[in-house]
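Shown here: the complex without one of its protein chains, the others still in place.
For chain A:
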């Protein structure tokens, strides 16, 4: 590759040599000069081939005459030398070459140029084709090291090159004018000097052309130039810019929310002529424009409704007179004026809140206080800025502010932080308009997760202030159990439904009805209601930094304290406790961990104290034990005595019952049993009561034992619980009564058996009776054992386990007791989990119990008849022996009629009873409760009822038939 150029060179030089002078071998540059500027060619070599038309050369060709031409020759040589030097300088100048790009894209560039030039007889595409042919030939030819530089060279000279065109036309004109003005061309003249700057001018220009040939940059001008040109083209360039110090002063006014002289706030006009939505062409005549894009949207969105809302600024300066305010300046003004708008908004808020003093709530008041404080900071900043401006003002006329002083840009920069703060405050103000109290606090708190640390910190500051009243209320609430919240800002509020509970004074419980007992509950305020309903937990007001569980804890703490204070009348303890707690620490927002800790402490202290009060002072457990032993018939001796004492009375119709009889019987039962050793406080509460009764009911149906509880015990033993206890007593009492009846019947039958054993034909009857009686006793025993041992004692044990731990607060105690009671009721009453069928099993049991009673009546009758029959037989025997006997009124036939009636009754009762028990076993066997299922197994421990049921289903009335056959057998 390196040996080729010389060969090409030699060829060209060879040609030159052969064509022109053989004497001197000129350097190619000189040849170039001569060939391009023929007028400067040496006369000797002025061949007609080079430039025959040039007059100079033809004149110079007459060489012999040129004695005087020596000067000309000398000057020519001088010029040539200068030109040569210049050209060399150009050649050596290190212009940035466009070659990196060229190699690959040059042919394409050339083709594109050819395609575009449709000048001449051929079309662009044809020429492009021709170019392709020549180009491929050149590329194939081995002579050139690379055709690309040549093409580049040709391209940069090409007349088709669009950038060459204007230069071609303009360059000669300038150069000619320059050449005309002074004989030596200006460019060479300056070259000799060492200042090439001016001489480079055309060179740089051409270089730029070259660059554009290679598509380096689209236009020859930089963006700044374009902008300048555009500005020049604009109309108002002639006007001077608006004096900046005036604008500055106005801006400072704007920052304070005051209209300036030249710039003022634009108020929202009526909707139909809102210019801010459409772009008014003439900016000069005071068309305002919205704030930033976002701001405008937001402000317009919410502010179009009301008149007088600031939507932007308008410039009222007379620009024709005072000068032109450029677009960037307007933008800055707009951005700065945002602060003014925010300022106005905030001050309006503060003023409106101050006007309605006392209604805003403490949170809002403290918010206002905080805003006030921040605004005074803002005022301070403004004052500093103003003093800066005053410093600037005098010098402003002479020179534009240099190092010190205030400019709009600086104003924007210095107020940047304050702007963020103002924005945040405005947001909070917006929120304060809709939310209030705790909700506001939690809304503000949501900003603490903002990504900007500045905003986050600032929000923390706001919260610190705003949450002060909240914490003050909280402190009073959790340390002294008082709700001091005049504006309903706390998340615990007095229940609006029953404000009568406020003082917590619960009257002693009156009559609590059993069946229709709710009627009495209307007038009473019991501790349970106080506990449950006095305060309500308002979820929406819980501040964001307090989790809901935690809020519940706070709620419970204060409630416990309040309860201790008012219902348990233990305010002394509260006072000391509150003093202790207050001395320790003050709650505040910045110390959330400490807050949690102290609330946890307060919570455990208050709940512990409340439980202590219940267990120790009000001996809750003793009461519950009394309920268990008296109402649930746990104390057997007492029950026995009571039953014994009451039985004769209760068998009478209800109407003949008197309460004082009942109470005296109760008294005697207590005296006679171990119950006398119980504390008088408990015994005092025990009372007998007659329920409402209807016609025909006996005393059994309407007797109830009652246990009176009053505040604060009825927080746990509420009316509902007492009703359940009543239900339990009712059922258990019935069981007991049946048991007693059965026992007495059995005793009578057994002890009297000697009397009637001699009566013929009754053995079978009595045998049957004894069998059924045993069955009944078995059934009753199982039921009672199940109630007392399996249900009541087990539940009691679980409950006692819980209470001994003394965990949780009163709520958990209440719920534990409720659980205990529910469990007992559900199992004792054999309630099933199915809706509507809850009491099916209970009804069956009651029916069975009724049949037992009927059966007992029947056996009593049978016993009576047996006795009568026995005496009749005795009499008959005496008569036979000749003893005198009183005449009998009844005839044997009639008495046998009675016997058959009694037999039927006994049989029916026993059959019905057995049917009931069978169905009870069946139902209980499929009960959802495992214990009840176990009861079924116990009752039918040998599968007797299962067999019986099968028999009955296979042959209907089989059992009855068997019974009748047996009785028939006895008769025979």
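Just so we're on the same page, a residue touches a chain if its C-beta (ideal position, glycine included) is under 8 Å from a C-beta of that chain, and two chains touch if they have at least 3 such contacts; residues count from 1.
What we mean here is this: contacts and distances are computed from a predicted model.
Asker: Just by its UniProt name, which of "3' exoribonuclease family, domain 1-domain-containing protein", "Mitotic-spindle organizing protein 1", "Ribosomal RNA-processing protein 42" or "SKP1-like protein" is the chain not shown in this complex?
Answerer: The missing chain's protein name, per its UniProt entry, is "Mitotic-spindle organizing protein 1".
Asker: Determine which one of A:149, A:925 or A:946 touches the chain that has been left out.
Answerer: In the full complex, the listed residue that touches the missing chain is A:149.
Asker: In the whole complex, what residues of chain A lie against the chain that is missing from view?
Answerer: 4-9, 11-13, 15-16, 19, 28-29, 31-33, 35-40, 49-50, 55-56, 83, 86-87, 90-91, 93, 95, 97-98, 110, 113-114, 127, 130-131, 134-135, 137-138, 141-145, 149-160, 171-172, 175-176, 178-180, 183, 185, 187, 202-203, 206-207, 210
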